[in-house]
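Heads up, one of the protein chains got dropped from this complex, but the rest are sitting where they should.
For reference, chains read A and B in written order, and residue numbers begin at 1 within each chain.
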Amino acid sequence: MPAPSSRPWLGAAALLLAATTVSAEGPFRNRDNKDPKDAGEGTYPVPYQLPKVEEVSEVLGRVRAYLDAATATRVIDRETGAPITDFSKPNPNAVADRGEQQAFNDLDYTMGVVHSGMLLAGEATGDARFRAFTARHLEFIGDRLPYFRAQAAQYGVTRNSFRAILEPAALDDSGSMCAALIKAHLAGVGPDLQSVIEVWADWVHRKQFRLVDGTLARQRPQAESLWSDDFYMSIPALAQMGRLTGDRAYFDDAVRQVLQLSRHLFNRERGTYMHGRNMNQPDNPEFYWARANGWAMMSMVELLEVLPADHPGREQVLEYLRAQIESVATLQSGSGLWHQMLDKADSYLETSASAMFVYSMARAINRGWISAVGYGSVAQAGWNAITTRVNPRGQVEGSCVGTTFASDHVYYYNRPATVYATHGYGPVLLAGAEMIRLLQNDRFRIESKLRTYHYVPKAPTTP
Amino acid sequence: MPAPSSRPWLGAAALLLAATTVSAEGPFRNRDNKDPKDAGEGTYPVPYQLPKVEEVSEVLGRVRAYLDAATATRVIDRETGAPITDFSKPNPNAVADRGEQQAFNDLDYTMGVVHSGMLLAGEATGDARFRAFTARHLEFIGDRLPYFRAQAAQYGVTRNSFRAILEPAALDDSGSMCAALIKAHLAGVGPDLQSVIEVWADWVHRKQFRLVDGTLARQRPQAESLWSDDFYMSIPALAQMGRLTGDRAYFDDAVRQVLQLSRHLFNRERGTYMHGRNMNQPDNPEFYWARANGWAMMSMVELLEVLPADHPGREQVLEYLRAQIESVATLQSGSGLWHQMLDKADSYLETSASAMFVYSMARAINRGWISAVGYGSVAQAGWNAITTRVNPRGQVEGSCVGTTFASDHVYYYNRPATVYATHGYGPVLLAGAEMIRLLQNDRFRIESKLRTYHYVPKAPTTP
Partner (left out) sequence: MPAPSSRPWLGAAALLLAATTVSAEGPFRNRDNKDPKDAGEGTYPVPYQLPKVEEVSEVLGRVRAYLDAATATRVIDRETGAPITDFSKPNPNAVADRGEQQAFNDLDYTMGVVHSGMLLAGEATGDARFRAFTARHLEFIGDRLPYFRAQAAQYGVTRNSFRAILEPAALDDSGSMCAALIKAHLAGVGPDLQSVIEVWADWVHRKQFRLVDGTLARQRPQAESLWSDDFYMSIPALAQMGRLTGDRAYFDDAVRQVLQLSRHLFNRERGTYMHGRNMNQPDNPEFYWARANGWAMMSMVELLEVLPADHPGREQVLEYLRAQIESVATLQSGSGLWHQMLDKADSYLETSASAMFVYSMARAINRGWISAVGYGSVAQAGWNAITTRVNPRGQVEGSCVGTTFASDHVYYYNRPATVYATHGYGPVLLAGAEMIRLLQNDRFRIESKLRTYHYVPKAPTTP
């Protein structure tokens, strides 16, 4: 007696998948097809259409409005939750309010991405409220830094809300926010936080643990471990420091991280990054976690944005970026999003990585690093799908929570996805902002033809 | 609060897939297993059995009967739908009736495949009604060509039903029907359409846009684009012209197209063809659309069928064919059909490509180009699955509609599949006809043993 017979519902479901899958009826129909009876036009599980700039702006505005409401810039009593307004002497219970569900930490690396996204969205939309968000948060940091410094002096730093500034101890503490602070500074947003920038840049460039060859590394989970996350936790900060100071040593270090981390973490045959590698692990099962790939891809884009045109490492960075994008485009799901494990179609569709890819591809097209012909519609389809993950409140749904470098698929497949995984917000802002630039890009025409989209260069020699 | 908790049905369904999938109970049991209680025999979502020649013939007859009824060979008024029988002077509203749902265009490339299928099914079954179908349609073309020519002279060619003959403008207009007309002519079916053959052969061989190296190309979606569809839109016509005229220039051109298109479109590591490549797109995400692979595979088979044994390109063509078949066999789904995107098991199961593969593999076995040992049961399993897609009316279900060369998975995954996608009919006729030849092939025994099938060569040295 075969096992399944006691579970008839399984038989039916598996049968459905195995044998009779046909194309699905989705709720969306391509609005750019003007023939409502066209039998060659199907339906879609997500919008499949040319986005309009004002629609993208509306999504960005919705996310911003949510973050405006959900994030706090105030000090509260950790036990009572009551606001603290007397900053004349330190209160041991004083903490920075993390807002809705206590999910939004002002100094978190995910907040660094949010600020980068707000600044870019402000530029792309011209709406001053994006910059105002960042200004409000950076002012809070500047205003309260003396207070938390005093609290640390008196009560120790362990539970101090500003511990990442007072005693940074990891790339997660420093790199992402450092890059955001420099961007804000150069854009004239927020107060002077030069001293904080210096603390964090110093950590990234000089104090973080490295392999003997200079590759940035962690001492967890093993004695020497490389993480693809650390692309973003270091390279944007180094790149922005190069831009800020003109000191090429920062660019050299940033390029070195791309090349050396990639040598260990990039699988050339697959075109994707593994999440991490332990140096005490000679044989290595590889786990292609989507967000790890998002961090790597975004970081190369951030670096190329400011890297001097004559830097000798530029071509090699471009080569890694192109190889990764080519593979990631092919791994896009039929809904436009990407899977939690990039190469596993039975893992869930994850928002934060999808947004990172859309941002990176759109930016790379806009800068001429990759072909609009090949990637324009991939980015567009990705953006359309992302819009279904922004709910009416402006929350970003479906992002994987904070995820450590692990060694088995069971862990990765089953990370929860939630609106309080703050990893999704910054990437969605970045993606939307860069999509606006893509839609406005005048080097190509976007043709809606035969039910799909073609990005056609205006000059025949433009890729 | 994780996002999924608000959608409990999602949790259950995803759990089902992720964790508890066991073998499915399907409605079919292998009839060749004579022990009804055999615990080692499961059930199948499709028939798994040795097909009988008379069963294959019945399926072919059902499809033919449907096409006999659903296709028209008459002229109607485009507005009223009323038949037009006075051909003494052109009526501006006169169009060729396209039959049921106006889906069946007499000059369409899919009709070229249907005629090739009817001719082969006629040979394999000995049933004269298959040839009669083709004779009826070709007579209609011959009879009405003067009328539509006069209509074009008076009213312009744009909306003329015979525009593809009067002013061919694309490989889609010409190659597939050209090949069918030559096959019919050499089989003594239908009227003399030599002038039409010449117009179309001239377009394929001399007028269609090409790259400077002679590779057939299109000027859409980009300035220079290669399409795997164009294997079938050119190579069978060129091969048949070689056969018809004895002029080796046609064979040389056909071989050149296989080799040059393959150089650009065949991914050797994956063993599959990408749908297309834009020459202005240096980096290229690759989309392995099933039907594109079907066109390529069928075309190599059609060419090898008539290519002189001593042609210097023969071995290279064989090599591409074998490499593709090896990979495609491995990509066959657990139901015997193939997926819309060959490498994506979460894309739907598509009929037209599946039939193209079954035809091509069965023919390649019958000709000794590939091993019956390795591919006999793949073709057989494919055919069994295809029979579930022919409904009682003889309609072929589950074929993807006409699909342009696009640049994102969202488009490809969501093409509708319908009985009015005429792409499925010809391949099903071809597949069934060649399966009859496979079942009758006396170079091997088909053993039903231990619940599966083995194609065992009678002579030990026969592959």
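For this structure, a couple of remarks:
Here, a residue touches a chain if its C-beta (ideal position, glycine included) is under 8 Å from a C-beta of that chain, and two chains touch if they have at least 3 such contacts.
These figures come from a predicted structure and were not determined experimentally.
Considering the full assembly, B:48 is the residue among B:48, B:232 or B:425 that touches the omitted chain. Contact with the omitted chain, checked across A:49, A:176, A:293 or A:347, is made by A:347. Only one residue in the set A:36, A:126, A:282 or A:392 touches the chain that does not appear here, and it is A:282. Mapped onto subunit A, the footprint of the missing chain covers residues 1-4, 13-14, 16-18, 20-27, 39, 42, 45-46, 101, 103, 220-223, 278, 280-287, 333-335, 340-341, 344-349, 388, 397-398, 400-402, 404, 406-418, 420. Seen from subunit B, the chain kept out of the figure touches residues 1-5, 7-8, 10-15, 17-24, 26, 39-46, 48, 101, 322, 325-326, 329-330, 332-336, 345-346, 348, 370-371, 373-378, 380-381, 384-385, 397-398, 413, 416-420, 447, 449-457, 460, 462-463.
The rule we apply is simple: only the chains that are shown with their structure count from here on.
Subunit A and subunit B have Cα centroids lying 44 Å from one another.
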